[in-house]
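Submitted below is the structure of interest, expressed as structure tokens.
The other protein chains are all here in position, but one chain of the complex has been omitted.
Note that the chains are named A, B and C in the order they appear, and that numbering of residues resets to 1 at the start of each chain.
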Amino acid sequence: MLKYVLKRLLLLIPVVLGITFIIFVVLNLAQGDPAVMILGQDATAEALAAKRAELGLDKPLVLQYIQYILGVLHGDFGTSWLGGYEVLPEFLHRIPYTILLGSLSMFAACIIGIPLGIIAAIRQYHFIDYASLALALVLFSLPSFWFAMMGQILFCLVLNWLPSSGVGSLAHFVLPSITLGANILASQLRMTRTSMLDVVKQDYIRTARAKGADERRVVVHHVLRNGMLPVVTQIGISFASCMGGSVITETVFSIPGIGSLLINAVKGRDVPVVMGTLIFIAVFVGVINLIVDIIYALIDPRVKLTA
Amino acid sequence: MRKKKKSPVKTVSGRSVWGMVWFRFRKNKLAMAGLFLLLFMMAAILAAPLYVPYDQVVKQNIVEKFTAPCAQHWFGTDQFGRDLFARIVYGGRISLFMGLGVVAISFVVGCALGGAAGYFGGRVDSVIMRFVDMFMAIPAMLLSMAVVAALGTGVDKLLVALSISQIPRFTRVVRSSIMTLRSQEFVEAAKCCGTSSARIIMKHILPNGMGPVIVSATLTLGQVILSIASLGFLGIGVSSPTPEWGTILSENKIHIRYHPYLGLIPGVCIALAVMAVNFIGDGLRDALDPRTKN
Amino acid sequence: MDKTLQTAGSREALLEIRGLHAEYDTDDAVVHALNGFDLTLQRGEKLGLVGETGAGKTTMALSILRLLPPRVGKITQGSITYDGIDILSASPKEMLALRGARISMIFQDPMTSLNPVTTVGDQVLEVLKLHFPEMSREERDARVDEIMKMVGIPPSRKGEYPHQFSGGMKQRIVIAMALVSEPELLLADEPTTALDVTIQAQILELMKQLKEKLNSAMVLITHDLGVVAEFCDTVAIVYAGEVIEQGSVEDVYARKDNHPYTTGLFNCIPDLYTTADRLEPIPGFMADPTDLPQGCSFAPRCPHCTQRCLQEKPSMYLRGNHGVKCHRFSGKEVK
Partner (left out) sequence: MAVPLIETRHLKKYFKTPAGLLHAVDDVSFKIQPGETLGVVGESGCGKSTLGRTVLRLLEATEGEVLYKGENILRYSKRDMKKVHLNMQMIFQDPFTSLNPRLSISSIIAEPIKVCGTLKDKGDIQKKVHELMEVCGLPERYVNTYPHELDGGRRQRVGLARALAVDPEFIVCDEPVSALDVSVQAQILNLLMDLQDSKGLSYLFITHDLCVVRHISTNIMVMYMGKVVEYAPKDELFQHQAHPYTKALLSAIPTTDLSRRGRERRALTGEVANPIDPAPGCRFAPRCPYAAERCKQPQELKQVAPGHYAACAMCQP
């Protein structure tokens, strides 16, 4: 088990290095001189040259990358070109908000989506099945920023039930979590339903019925455990899309998390911040996938974690 | 529950597999509704110059600003008095057709990469899949944002950024679909008479493996339409004054509270387009794989 | 075995199926799986139900348990009486009490008929939990150990999962599950078809031993006339959802006065002990269950087909206990 975890973490390293290297190269190939960006149009040629040297921009790209990664390994993620702040402390300050937002929305999505999916599958062709499917479809098709904006206007500005933006209390997170979770809820619901219906068709469910198990027992003891397997994988995938979605939600609700940091960095082409954020997210997603695989192996006896 | 294959009907219909798919698809009311809705939207957008001149999109008319929907301005006007209907119809060009473009590019590239990985296996497979893994390490949305950061904004750059983020997924779907077919007996039968790899791929493997890929392409189209709108909304997609559904929402966001139609209409347009696409995707999946139906 | 094949109405019959019609509603057409299926089974009788793919054998077994796929499959006509209980109008609760306790079923494919995420011991135990709530835990465990030993699986392996067993072993577990409640009727749907010959022999041998120990009646569904000869007392041949011949194994296998379809079946099996130069296949193809002929369903393939066969459905003509649904035997009945 420990060996497996270690191996998976080791395998994560080349993946993260590879993608960050590609992005590093592409970002640096883009037009525009970072020194000009930092010092402004009026800076003297000497000042610009000094700045370039300071940033290591006069060295070959590969060397710059290696230097950057060595820095990262020492906990030095560099300094923002735009804001001049150190990336790592800024990060540590912002991460809790993003994680809180992500976990709350995942939690909400699972706790509503999965049971609804189960009920929809059990009551196939029933009103509740159609209603859940319709709900999933609407949530799946709505742009989340629009959903967030409309929710904000309705509940925060018109009805004044919830604070409209910023952080401070848990109430601030209610609406953001709902809007971020909506899409995930939809995919959890559909996945659960499909998977359950798939399991119901299996031979061993017929065996269970032939044993004289009643409907409740068939569902609880036989369908659920098998039907949850693909859902677990789906949760892992959802975490990744949750990280993507948080950019939008954090922007709409002015939450000072990683997402809003990234969007500003992208707009200003702030390489150190973009790089740092992507490294963090790649590692985070990798670890989540590892956890999902471990959970999967725990509930499915057929899967063995072999290093 | 499994029902053994019945001996076939006596009629010698000669209906091909795609014929069967279309036959089943046609019976699915939601999917047909989605198809008609999508075709209608596309036709309306393509034919826009016939009934709305383009200058309506940019012509500002402060006197008429914030006109609620009426006979003259079907969807009302925005803060500069521009006609919202014209902006939406022309904006659809980007939202819908760029979405199609992204899907087409990633479809073609994904088929080539996934096809090579799946059919040849071995080293080709591991090299391609290592790259795919790398690109899959970052959520699609963030990946396209990073590419936008590097390339800058604009229609062409957005097209590249979104395609890059979708290619890995297509590659995976195509690869797994091909790998299951590679060892099928009809492929072996083709090898038996010395059929070349190219002919085996083109004639025997690709036509059979396309089902899941097409379904995934349809569902991806929905997601891409959403992504275009999201990037537009975040201000790193297509920039104003070029209309695009996400950008329209973004530029009007502070006025929505008092002029709700400014938010409702573009939002509903996006949702309808995505919903239509999803209906089609679901319908195709059921039609291609009758087992999923009950 | 003379008493085993009485005509309709015999009171002590364990299972009586009369004129059963069942159909599947598929996208393209209605599949008539059972078309006037009649069967009588006595207590303790071992009946072989023989027929080809699509003859309706499995549909029959699932109908007895009322486990036809919901919405798709339904029984349209006829009756099933099990030990005085009218199965088709029994309440769901009554059915639950029958399934697994008094009627057990063994399915064809051992690879897919066990729940992959539950240990095999628990799957056997489940039957006891469902039907013998009064048993103590120790009693149940002892019973599971006993039945597993009986089917040749070391009880020490009961904590393992299905994927850790081979095909033959899985089928043993399925058999253990079916027999642990000592049912009065066992429906075995092609229990050995998915297995290799030597494993099939092992399973048949096991079932033979068990049939001595447990006095349950059994319907062995198979397409293999050989398996029936080895194992059963009586046999029913099924074609297009009907029993077209029934009788003791001795009568039917005497290969005299058979239904033309039965004769055809015998003729097209290559025999191990005699060399024939050519097989004599049955001409034509299986009757199309979506479009059955008006008269005898075998008529289009029958060498003895007459005008009458094309128009009128034959009834079961009995010669003693040997019944054949063929006009050739009309007027030649023997009581």
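Operating definition for what follows: a contact is a pair of C-beta atoms (placed from the backbone, for glycine too) under 8 Å apart; a residue touches a chain by one contact, two chains touch by 3 or more.
Just so we're clear, the structure is a prediction, and the values are computed from it rather than from any experiment.
S.K.: Just list which of the chains on display the missing one touches.
M.R.: Over the full assembly, the chain not pictured touches B, C.
S.K.: Pick out which of C:27, C:250, C:291 or C:333 touches the chain that's been left out of the picture.
M.R.: Only one of C:27, C:250, C:291 or C:333 touches the chain omitted from view, namely C:250.
S.K.: Which of C:22, C:39, C:265 or C:324 touches the chain that is not shown?
M.R.: Going through C:22, C:39, C:265 or C:324 one by one, C:265 is the residue touching the chain not shown.
S.K.: Among the options C:29, C:199, C:214 or C:310, which residue touches the chain absent from this view?
M.R.: C:199
S.K.: What residues on chain B make contact with the chain left out of this view?
M.R.: With respect to the unshown chain, the touching residues of chain B are 5, 7-9, 12-18, 20, 184-186, 188-195, 199, 203-204, 207-208.
S.K.: Spell out, residue by residue, where the missing chain touches chain C.
M.R.: So the residues of chain C touching the unseen chain are 52-53, 166-169, 196-202, 204-205, 223-227, 229-231, 249-250, 253, 264-273, 275-276, 278-282, 285-286.
Definition applied: only the chains that are shown with their structure count from here on.
S.K.: Could you work out which chain's C-alpha centre is the most distant one from the centre of chain A?
M.R.: Most remote chain from chain A, centroid-wise, comes out as C.
S.K.: Measure off the straight-line distance from the CA centroid of chain A to the CA centroid of chain C, and report it in whole Å.
M.R.: Centre-to-centre distance between chain A and chain C: 54 Å.
S.K.: With centres defined as the mean C-alpha position, give me the chain B-chain C separation in Å.
M.R.: It comes to 51 Å between the two C-alpha centres.
S.K.: Please compute the C-alpha centroid of chain A, do the same for chain B, then give the distance between them in whole Å.
M.R.: Comparing mean C-alpha positions, chain B is 22 Å from chain A.
S.K.: Multi-chain contacts only, two chains or more: what residues does chain A have there?
M.R.: 203, 206
S.K.: Where in chain B do residues touch two or more other chains at once?
M.R.: Answer for chain B, listing residues that touch two or more other chains: 1, 294.
S.K.: Touching residues of chain A toward chain B in the complex: what are they?
M.R.: 14-16, 18-19, 22-23, 26-27, 29-31, 124, 137-138, 140-146, 149-150, 153, 157-158, 194, 197-198, 201, 203, 206, 240-241, 243-245, 247-248, 251, 262-263, 265-267, 269, 274, 278, 281-282, 285-286
S.K.: If we count contacts the way the header does, which residues on chain A are in touch with chain C in the complex?
M.R.: Those in contact with chain C are residues 125, 202-204, 206-214, 217, 221-222, 225-226, 299-302.
S.K.: Over in the complex, which chain B residues touch chain A? Could you list them?
M.R.: Touch residues, chain B against chain A: 1-2, 130-131, 133-135, 137-142, 145-152, 222, 226, 229-230, 233-236, 246, 249, 253, 256-257, 260, 263-264, 266-267, 270-272, 274-275, 278, 291-292, 294.
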